[in-house]
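Just one protein chain is left out here, and the rest sit where they should.
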Amino acid sequence: MQIDQLYQEIILDHYKHPHGRGLREPYSAEVHHVNPTCGDEITLRVAVDGEKVTDISFAGQGCSISQASASVLHELLTGRTVGDALAAHASFTELMQGKGQIEPDEEILGDGIAFAGVAKYPARVKCALLAWMALKDALVRSVEVSDGNKG
Amino acid sequence: MQIDQLYQEIILDHYKHPHGRGLREPYSAEVHHVNPTCGDEITLRVAVDGEKVTDISFAGQGCSISQASASVLHELLTGRTVGDALAAHASFTELMQGKGQIEPDEEILGDGIAFAGVAKYPARVKCALLAWMALKDALVRSVEVSDGNKG
Amino acid sequence: MTTLTIPDGMPQYSEEPRLDVARIRQDFPILSREVNGHPLVYLDSANTSQKPQSVIDAISEHYAMHNANVARSVHTLGTESTEAYEGARATVARFINAPRPEEVVFTKNATEAINLVAHSLASRLGPGDEIVISEMEHHSNIVPWQLLCERTGATLRWFGLTESGRLDESNVEELINERTKLVSIVHTSNVLGTINATARITERVREVGALLMLDCSQTVPHRGFDVVDYDVDFIAFTGHKMLGPTGIGVLWGRYELLADMPPFQGGGSMIETVRMTGTTYAAPPARFEAGTPPIAQAVGLGAAVDYLEAIGMDAIAWHEKELTAYALDALDTVKGLRIAGPKVPVGRGATISFSLDGIHPHDVGQVLDSLGVQVRVGHHCAKPVCERYGVPALTRASFYLYTTTEEVDALVRGLEQVKRMFG
Partner (left out) sequence: MTTLTIPDGMPQYSEEPRLDVARIRQDFPILSREVNGHPLVYLDSANTSQKPQSVIDAISEHYAMHNANVARSVHTLGTESTEAYEGARATVARFINAPRPEEVVFTKNATEAINLVAHSLASRLGPGDEIVISEMEHHSNIVPWQLLCERTGATLRWFGLTESGRLDESNVEELINERTKLVSIVHTSNVLGTINATARITERVREVGALLMLDCSQTVPHRGFDVVDYDVDFIAFTGHKMLGPTGIGVLWGRYELLADMPPFQGGGSMIETVRMTGTTYAAPPARFEAGTPPIAQAVGLGAAVDYLEAIGMDAIAWHEKELTAYALDALDTVKGLRIAGPKVPVGRGATISFSLDGIHPHDVGQVLDSLGVQVRVGHHCAKPVCERYGVPALTRASFYLYTTTEEVDALVRGLEQVKRMFG
């Protein structure tokens, strides 16, 4: 296994020039996730308006994989629907848990397909998933909040 | 190593026909000792008059080695001085811890020399020592009591 | 020999699964040893089992080729080691039909597994609360609850035993009541051999909303155990009794219960984040595995489960049942021998404890050892059972998949020799 299958150009690009970094207002929910094995952390905010994810912003510390993952996620999902975001989350999670046996779907994952190689490095899967887990958590909370507002 | 080096005739005799068994009055001290690995127990009383051990009586449950050991001890030390008893205790303990390398002294140990073979069976050394440990404990306590009485 | 017919209403064996003892014995290097000039006759498997070469090799191979710490490294050796460790967890989970591998907590032995649960209850227990055990327990399922009750003021209660060596369930309704917080019972007794029927107890536990723990240390090695089928909350068992290494045990618990439990020991790997001023904890099983875990031991235990499954637990259970029937008959011919525990080969495992009139178990064991026959003597870490049946100590012969009828014969011949010496 060559190391550049893991560190694809796209990942290094997103890492060196992250998109969406910095915590922004307004937001519907903020979450803080930690990867206890390595200490990587992310604070992630989503702003949801009706069905639409209007912003995803984040701050944190971590390796190229976790930082690039957050950047990709921002770029891919800002402006899409909550349903799209959850579908992408499911697809990305499946890809990561597939031990390198799953073909990624570019339609759904965009630049996220560059992470296919990560699935072969079990120790790094958690890095790639950190932002995505935070996203799902934040989405669930915003929906709860807006349901609460309705109720 | 033949099993009959462990179970010498003398040991089996003392086991089948124990001397001094049964708890008797009067006594200067009573102790209760347990071998936690196997559950053997002994209650032992000594009667001390001045320097003289006037009686050693005991009750308990245990294997041939521990029962025979108590019987031998009764026979050997009743009527002797506290000093003799402590010397015999020291000599017997040394014999048991000698891993079969020590020549027992019949002058001091009497029938106790039959236990020489036990020293080669580490698991049984505690059985042979149970009564002797109890004896020492009881002697120390009687001396304390009588010192207390004096004081 | 009694023909084995299992009464209606007891679990039946649809066919008779067979195993080839002679071939199995070749997998266990120690079985070709001599002891005191006689071939080794190892009848102490309830104390600890022997290990097949495949388990020994799995451990050596791990140290020689894949050794690294787990869950802490991104490097290749660390990844291999972590996969081996977590793979063993998945293997064990599958073996006991656990819904999730995260429900399997690796401890150092069964004793630690029980202490862990007892400890976790401390903050929720107080005077008026009750814990129920039985008179048949191993010390490891008594002392942790005594310590817990001392600390919290809760009350320890217990099932008594019938003359024939079974749980006395006559007062189950009163014993398990609204005050009961947890019932912890041995599933197979390490002294009497009794396999306890748990249906009535489980039902009552559910009625009053208590928790049920089973000490399966003597069950899992010999017939496996299905945690779903038995509808329990926790079970404990131990690696070294099931062909695995020393230094590893298992606590299985329902995930939602584990997730709700405070940590037991603190340290590396069980944390989420640590500040000098306070710490948050990882999810199970990590929360309960403080410090470097028994990595190579988990690998060895995984190999042991693989070995057991390759032979087949049904075949092992059936082999032991036949052997027990044979042994009960054979021991019946020894005059002055009294068996403590069920005298029929149903509802019991392959562990037979007995006394010989007027001869202390130590002496029995010593003479048998001089003939190469290894049995355990003493209180078997279960003094209350001994006390219940009025004996200070017992001699115990216990069998496993590698035990033969010839070894039972050697035991019986040995006992005759014992009687000649001490009779």
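When the chains are written out, they are named A, B and C in that same order, and each has its own residue count from 1.
Assume a contact is a pair of C-beta atoms (placed from the backbone, for glycine too) under 8 Å apart; a residue touches a chain by one contact, two chains touch by 3 or more.
Not measured: the values here are computed from a predicted model.
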Touching partners, among the displayed chains, of the absent chain = A, B, C
Ask   = Quick one: which of C:A154, C:V227 or C:A296 touches the chain that's been left out?
value = C:A296
Query = What is the set of chain C residues that contact the non-displayed chain in the whole complex?
reply = 29-30, 33, 35-36, 40, 42, 44, 47-48, 50-51, 53, 55-56, 59-60, 63-69, 72-78, 108-112, 114-115, 118, 135, 138-140, 142-144, 146-147, 156, 158, 238, 240, 245-249, 263, 265-271, 273-276, 278-279, 290-297, 362, 365-366, 368-369, 374-378, 380-381, 383-384, 387
Key: Residues of chain B in contact with the chain not shown   = 34, 36-39, 121-124
Inquiry  = In the complete complex, the non-displayed chain touches which residues of chain A?
reply    = 1-3, 6-7, 12, 15, 37-41, 61-67, 121, 124, 127
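One rule holds for everything that comes next: only the chains that are shown with their structure count from here on.
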Inquiry  = On a C-alpha centroid basis, what's the spacing between chain A and chain C, in Å?
reply    = 46
Query = How many Å are there between the centre of chain B and the centre of chain C, using C-alpha atoms for each centre?
reply = 38
Ask   = Which residues belonging to chain C are in contact with no fewer than two other chains?
value = none
